[in-house]
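Just passing along the structure, written as structure tokens.
The complex appears here minus one protein chain, its other protein chains still in place.
Each chain carries a letter (A and B) given by its place in the written order, and its residues are counted from 1.
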Amino acid sequence: MNTATDPSTRKTSGAGQEPPRSSNTPYWLSNTLRLLGMVVVIVWCLFPFVWMFMTSLRSGAIALTNPNIFVGPFSLDNFIQIFELDFQFALRNSLVVAGLATLICIPVASLAAYAIARLPLKGRAVILTLALVATMFPPVALVPPLYQMYQQIQTWTGISLLNSYSGMVIPYVALTLPLSIFILVTFFSGIPRELEEQGKIDGATPWQIFLRIILPLAAPGVGTSAIIVFVYATNEFLLAFSFAPRDLNVQTVPVFIGTFQRVGYENPIGQVMAASVLVSVPLIIFALVLQRRITAGLTAGAVKG
Amino acid sequence: MRSTPVHKTGALLAGLVVAGGGLAACGSPDSQNGNGEAGEAAFTWAVTGADQAIHEAVADLWNEQNPDQMVNVEFLSPEADQQRQAMFQDLQSGTGAFDVLGLDVVWTGEFAEAGYIMNLEDHRAEVEGVSLDGAVESSSWENELFAMPYSSNAGYLYYRTDLVDEPPATWDEVLESGVEVGDEAGIGGYAGLGNQYEGFVVTFLQLFWSAGGEVYNDDQTESTFLEGDAAERALDFLIDGREQGLFASGFDSMVEDDARSLFQAGDSVYMHNWPYALPLLEGEDGEESDVAGDFDVAALPGFDENPGVGALGGLNNAVSELSDNQDVAEEFVVWAATDADAQQTLLDMSLPSTMLSTYDGADDPNVQLLGEILAEAQARPAVAGYNSLSLAIQENLHSAFLGQTDPEQALQAVDEAATDALSAE
Partner (left out) sequence: MAIAQSSKARTPQRGPRSKGSGIGERALAKIFLTPSFTFMAVIALFPVIYAVWMSMYQITGFRQEFTGFGNYSQLLSDGGFYNAIRNTFVFTTVSVAFEFVIGLMFALIMNQAFRGQGITRAIILVPWVIPTAVAAQVWRYMFSDNPGFVNGLLGTSINWLNDPTWSMVGIITADVWKTAPFVALLLLAGLQTIPREYYEAAEVDGAGAWRRFWSITLPLLRPAIIVALLFRTVDALRMFDFAYVFAGYSNSLATLSVYTQRYLYAEPELGYANALSTATFIIVMIVGIFFIRLMGQQTVGSEKGKKK
């Protein structure tokens, strides 16, 4: 893309950029407008979450009948109850499954993306297409054949993928690979070739070039893919429910929430919301920390490189 | 480049995994889901996760009496579709991990026709006259038993004693007084199972039956859905009710607990709902509800002189065709249907039982009433294609109820679906 840019001075429009200001509007007006826009964005993003959070503090019928979420009585009962049901194990399982999926997916995808973007390869478009098509099968219809396959694997090898972390991690990795590869290909392609040429002249092997030059420069892409894989794996219900539905040693949060036990037809809405709030918090922190590192790391890495 | 962002990402993730592991390092989950005894159990009973404690109590009772052939309970999701998925998965893959299947009363025909469950016709004598007629009927397919009754259910008409003196005897009275009293009090007239789902089928069939209708002839060979005016009358009641403002707001998307909460908040004169709502309506978490002491229950009304007819809910237990332990499984399902203690356990824990004698000695007038309602309640037709019929009723009649489609055509479509549901296709 921007092959002309000198890599060493390559800065980004990231965190440091001045907000573009239109010259013909007064400063206070554009500021007020911007503030107003921000309020709209925040309200739009947050109000369902606020609804969830407030509902998790309310109990019983009031949550289902009174639309005013600020009417109590409020209590932490729902949160206490879900921990009595061993929610902490579900949360642990979700974090472990998502973490493993991300740790496997990103390196695997990086290698493939580098090969597609940079290494001599015949039929690049075909490979990209295959990577995409591979996972286009509707998830609802993926379950019966995979279940069958897991059964077969167990009979043949004795390895049980049902009710195990690997039974979820493997499909999660496979299903998030295409997106990760696509993201990383666009990033790797955007990195100036001169950097690699320079590395080659310095006697670096392709492997070293990939690890030392390409990967750090593609950090925003790597970080973005990591967040996406992680969030996907913590959100996924269908496969987790089908392959690890009950055993609390492996059951993930969405399944925990989706199969909440109940009395009669009673709707455990308060507990469902409490669990959802609790699972969202680590995810938001994770995404936030990762993002900050990406933007901060990029400039630092570029200067050093 | 010792600490490139990429490495940091990896480190962060690794940290999260470790943290996840540490989060529960202080222990591993106990056998709260009932899978703790899997090792010593002789067979597995797959049953809904709704009312988990009650099924567990029944299983405990069996285990006490049969320490050498214990049952392991696998609690499935409380949602019907997810229960079906788990069962189909077990059956179609040939796994056969579930020996006893706790089936919703409307699934017997379908599972029997598919060849998933064993014929239990030999046990007819043990349940006939002992269990509710409707429950036995719902356990049968093509006049043979394929399951054993286990739990039951039938709706009450809940009404506000502070607003109406006597429970209405007919649906026309419900319509009239519901609109009038609701208007006066500024609340809804009638709440119940109005969302487009199986509950709406219950709502419709109850009206249909009490107008004298039957979906099939006696030996289930042809649809009699459009015979007489029952179908029309039932649908007209719903449409009139909507047009005259009988239904509480949100009725058309209401499931059991939405209706319960609304009634509990004092926002409706009448409600049709299952008995589970009864204790909740008195108050939750030690606090009195808005309607505590101001409501009562009655049997459903009917049309004209016809008595009301409740639709029977609940579970039947069937033995999986793939079970390795069919003898014990069979013994268990018969026991669960006919053991007085097991059946009493259900009723004591407020899940309606199927054994007639459990209602005889009941002191609680509401339980006595429930016994009477159940004795007259009707099973939804146990045909192989029941689910297709049900979906057709939901699709066609719900939109006709909302005035989106022509009622006559909608009823025609249901009649066709009823005919289709009879054949194996």
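Operating definition for what follows: a contact is a pair of C-beta atoms (placed from the backbone, for glycine too) under 8 Å apart; a residue touches a chain by one contact, two chains touch by 3 or more.
Nothing here was measured: the structure is a model prediction, and the numbers come from that model.
With respect to the full assembly, the chain omitted from this view is in touch with A, B. Remark: the omitted chain is touched by one listed residue; of A:N66, A:Q151, A:S164 or A:Q198 this is A:N66.
Among A:L57, A:L162 or A:V279, only A:V279 touches the chain left out of the display.
When the missing chain is restored to the complex, the residue among A:L46, A:L76 or A:I159 that touches it is A:L46. The omitted chain makes contact with chain B at the following residues, 81, 84-85, 88, 91-92, 110, 113-116, 196-197, 248-250, 252-254, 258, 262, 321, 385, 387-388, 391, 394-395, 398-399, 402, 404, 424.
Mapped onto chain A, the interface with the missing chain covers residues 1-3, 5, 10-23, 37-38, 41-42, 44-46, 48-49, 51-52, 64-67, 69, 108-109, 111-112, 114-122, 124-125, 127-142, 144-146, 148-149, 170-171, 173-175, 177-179, 181-183, 186-187, 189-190, 200, 203-208, 220-221, 223-224, 227-228, 231, 234-235, 237-238, 253-254, 257-258, 269, 272-273, 276, 279-280, 283-284, 287-288, 291-292, 294-295, 298.
Definition applied: only the chains that are shown with their structure count from here on.
With centres set at the average Cα position, the gap from chain A to chain B is 38 Å.
Put simply, chain B touches chain A in their complex at residues 1, 4-6, 8-10, 12-14, 16-17, 19-21, 23-24, 28-30, 32-33, 35, 49-53, 74-79, 82, 85-86, 89, 92-95, 255-258, 260-262, 264-265, 267, 274, 276-277, 280, 284-285, 289, 350-351. Contact residues on chain A toward chain B in their complex (touch as defined above): 59-66, 77, 85-86, 88-89, 91-96, 98-100, 102-103, 106, 143-144, 147-148, 151, 212, 215-216, 219, 222-223, 226, 230, 241-242, 245-249, 258-267, 282, 286, 289-290, 293-294, 296-298, 301, 304-305.
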